[in-house]
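Left out: one protein chain. Kept in place: all the others.
Chain lettering (A and B) follows the sequence in which the chains are written, and residue indices restart at 1 in each chain.
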Amino acid sequence: MNVRVLRLGLGMIAPFLALLISFGIISLILIAAGDPVGAVWDQILQWPERRNLSNIIDKTTIFYLSGIAVAIGFRMNLFNIGVEGQFLVAALVAAVVGGEAWVSGYLNTALAIIAGMVAGALYAGIAGVLRAYRGVSEVISTIMLNSVAVGLTAFLLRQFKGPQPEGSFIVTTKQLPESSWIPNISIGEGAATEIYGFIYIAVFVGLAYWFLINKTRFGFDLRATGQSMTAAVASGINTKRMIVTAMLLSGGFAGLVGLPYIFGEYHSYGSTFPAGLGFTGIAVALIGRNHPIGVALGAFLFAFLDEQTNALQIVAGVSPEIVKIMQGVILLTVVIAYEVVRRFGVRIEQQMVSRELERARAESTPPPADEKEAAR
Amino acid sequence: MTSTEAPAAPEAPPGDVAVRLRGIGKRFPGVIANDDVNIDVRRGTIHAIVGENGAGKSTLMKILYGVQPPDSGTIEINGTELKLSSPSDAIKAGVGMVFQHFMLADNLTVLENVVLGAEGMHGIGAAARDRIKELSDTYGLDIKPDRLVEELGVGARQRVEILKVLYRGARIVILDEPTAVLVPQEVDELFDNLRELKNEGLSVIFISHKLDEVLSVADEITVIRRGTTVKTVLPKDVTSRQLAELMVGSELPSPSTEASTVTTTVLLSVKDLALPSVDGRPLLEDISFDIHRGEVLGIAGVEGNGQAELVESIMGMRPEATGTVALADIDISTISTQQRRESGIGYIPEDRHRHGLLLDAPLWENRVLGHQTREPQAKYGLIFRGPARKDTQRIIEQYDVRTPGPNVLARALSGGNQQKFIVGREMSGDPILLIAAHPTRGVDVGAQGAIWQHIKNARREGLGVLLISADLDELIGLSDRIEVILRGRLVGTFDPTKVTPEQLGSAMTGAGDEA
Partner (left out) sequence: MSVPDTGIAPIAAPPPVRRRIPVWWWAVALVAVLALLSLLEVLTDANDLTSSGTIRATLIATTPILLAALGGLWSERAGVVNIGLEGMMILGTFGAAWWAYEYGAWVGVVGAIIFGCLGGLLHAIATVIFGVDHIVSGVAINIIALGATQYLAAITFTGLKGGGPTQSPPLPDLPALTIEPLADALGDVEDNDIFLVSEIAALLRALVNDLSVMVVIALLLVFVTWFLLWRTAFGLRLRSCGESPVAAETLGVNVLRYKFVAVLISGGLAGLGGCFLAMVASSSYRDGQTGNRGYIGLAAMIFGNWRPGGALAGSGLFGYTETLGLRQGGSSVHALLLAIAAIALAFAMWQLRKANRVALIVGGAVIVVGLPLTYVLGDALKEGFDGEGWVLLGLLVVATVVLVLLRRHEYFAAVLLVLVGLAFALLYFSIDEVPGDFTRMTPYLVTLLVLAFAAQRLRMPAADGQIYRKGTAG
């Protein structure tokens, strides 16, 4: 059998197997908690209505951006837990720059997006520099930076707050001029069935990520450093610089995560801006094995579960928090399955190689028949 | 076989046998490590087990020490059949093992390392300390229990390992390739220690592939080839040539030099190279040498005396290094590792798993590694899979890498094939200097011969070669000149046609006259 086919096949089987197992585990949890198992699965696994579908697609877009941002780090064995903080800072900066509207129309959009990406990159860069030059684990530093980002954005929001509508308790930045909005795309009748136009940018990000990682020398260096820091150094890769660059890139992509909201829905950054998207990105990247299509599937799965469980309280009387357990269990079983399958794959490959060796040996030399007799 | 065949050793009477292995078999995925192994070790003797790298010696000893269970066969110790499912079973049965790669925790003290797992005997405090001192004095091991292991040199670490075994009251001591890291003088000391153990009535199992050592110390010798026991002989009945034939079915390859190809053109010129350390003594100091076209310069030294740092400094992996390194009259001391590689250095690293390969990447990606900037596999900052695969196939064929193809993960290859692949990769891109650090460490005889041949070919084609090795025979056989490194300094130059391993050993340890 061809090695590439084998690897691909094993890679596909693992997540599905894991998904089945985690569905079983969730069912057991539901039974233990005394919740109606059947009703829950009925609600979750039904075909979503058009309105839900557009929500699912929107969330997929956002989770995907977050997942790709995390995946870049993972490809280099860097755990950017800080997408959460980076996207908050970036969204604020993008909203402020966009709201100021120094230039007009889509030029303003582009400027705001770039400003957001730069802000996200620089914020992630702090962790990169600390890791490369001060030996601080990026896991700890990015988590700390997440907490700092919460305070920082709150502070900055008050510095840059725009005119507020009467009687509103929500503080926001200046509204984006309408000419700089990214128009939504309709997928059916009515206002609730539109999806963010930002989805095009998400698709482009996926393609760019794929090209960068798989086709360029930079991507090769990134993956090599991720697989073996020591081998990378010996091959001439400047690993410290790679750490900083990878964090900058990851942060830059993280900067995009909140922007669909800014350009497609709220048109400003406010104190009620959604949070937690960065953590979902970690899960999505892990489930998708950092592959551009895998991450998309993972993002869709999480968005689907999120949306379909919203109505659980009403339909089945079950707390919708079950979705978080579900996502966590899926994540854990999937990573375990990948690990188990990886080991299995390596074993099979070793067997294939040794068969090859045996064959070669059999062809070249006749088997030494007299050895055994000589021994005793 | 031939008429010069050595007679088999007589069967031992049952009461006399400390260890009896019968029909031991062990399979790993796709590999038969051991098959029908039969060995008798007599009490109070030194029993050598010889075989080439990959013949299955280490696996067999791990089975005897309970690290891995055998798939078939029986183990008898002192006449009772035992099932050893973990090292603690083996320790209980009086078996102790000194591993080839020391099993010591650097950040723990000698005391902690010794009592670990045997805390029940004398606790972990003063009583244990006394016992260690007592054993150290009895066997002349000179060990201080409260030092951190990381502060110890290679020889002292080995003595700690032996002490660990003695502390547990082992009566059967296994030593896996104990001489690999020692210089000849240290080997003699070790052998004296072993003879002392033997006189105390202990049985020693001594694993090696160095035949002269085996012949000088062993009472009986068992030869293993391709995972199975070929024959057990007495040292007085065999020559090392006959042993070699038993081991590999033919004569061992020898790293003999061909006619000199040394020219007068200086290729690599290192001047006043130094490498400061964070605190204390510099890692390298005052290093100057030239390598000419067509010359192999060997560096001899006890491990940890600066060889690795020397190579890394030349490769540009040590930014804090000072001094000048010039390659073909161009100063390369300030450029990056990658630029140094591009200007014509091929590098076979010391530890192929850590520095040479991406184990979980396919071979073609490993082909690109270190050559990310060079055609045919890379251009305009892009990597091209097709040409990379094709060139990988070329290496596989030219360098006889045994693999189904370029898409196989590097991890799936055997050590020898991995190393042949690395040599092939580093020779592509037309280097003018080849740095080879321990190029044949841990590879089988076939690959060893092939790699030696490649180094000789490189020399003949006019490359300069910097060869670092712990194997003195390899150094003497391949080099045109040998420099000895000791505590980060070059302390002597030797002509390999005249020097003996013992003379090198003296220089490496700083004993005797410095040349």
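Criterion: a residue touches a chain if its C-beta (ideal position, glycine included) is under 8 Å from a C-beta of that chain, and two chains touch if they have at least 3 such contacts.
Keep in mind it's a predicted model, so treat the numbers as computed, not measured.
The residue from A:53, A:148 or A:203 that touches the chain not shown here is A:148. Only one residue in the set A:23, A:210 or A:279 touches the chain that does not appear here, and it is A:279. The chain omitted from view is touched by exactly one of A:7, A:59, A:131 or A:267, namely A:131. Which of A:27, A:175 or A:230 touches the hidden chain is settled by the complete complex: it is A:230. Annotation: of B:19, B:33, B:75 or B:115, B:115 touches the absent chain (contact as defined above). Even with one chain removed from view, subunit B keeps its contact list with that chain: residues 58, 61-62, 65, 67-68, 86-89, 91, 97, 99-101, 103-108, 112-113, 115-120, 123-124, 148, 150-151, 164, 176, 277-281, 283, 304, 306, 308-309, 312, 317-320.
Although one chain is hidden here, its contacts on subunit A can still be listed: residues 33, 77, 79, 81, 130-132, 134-137, 139-141, 143-148, 151-152, 154-155, 158, 229-234, 239-240, 243, 279, 282-283, 286, 319, 321-329, 331-332, 335-336, 339-340, 343.
The working rule: only the chains that are shown with their structure count from here on.
If each chain is reduced to the centroid of its CA atoms, subunit A and subunit B end up 44 Å from each other. Those residues of subunit A whose C-beta lies close enough to touch subunit B in the complex are 2-4, 215-221, 223-224, 227-228, 230-231, 233-238, 346-357, 360, 368, 370-372, 374-376.
Against subunit A, in their complex, subunit B makes its touches with residues 1, 5, 8, 28-31, 36, 38, 225, 228-231, 249, 315-317, 336-341, 347, 349, 351, 354-362, 365, 368-370, 372-373, 378, 381-383, 402-405, 407-409, 411-414.
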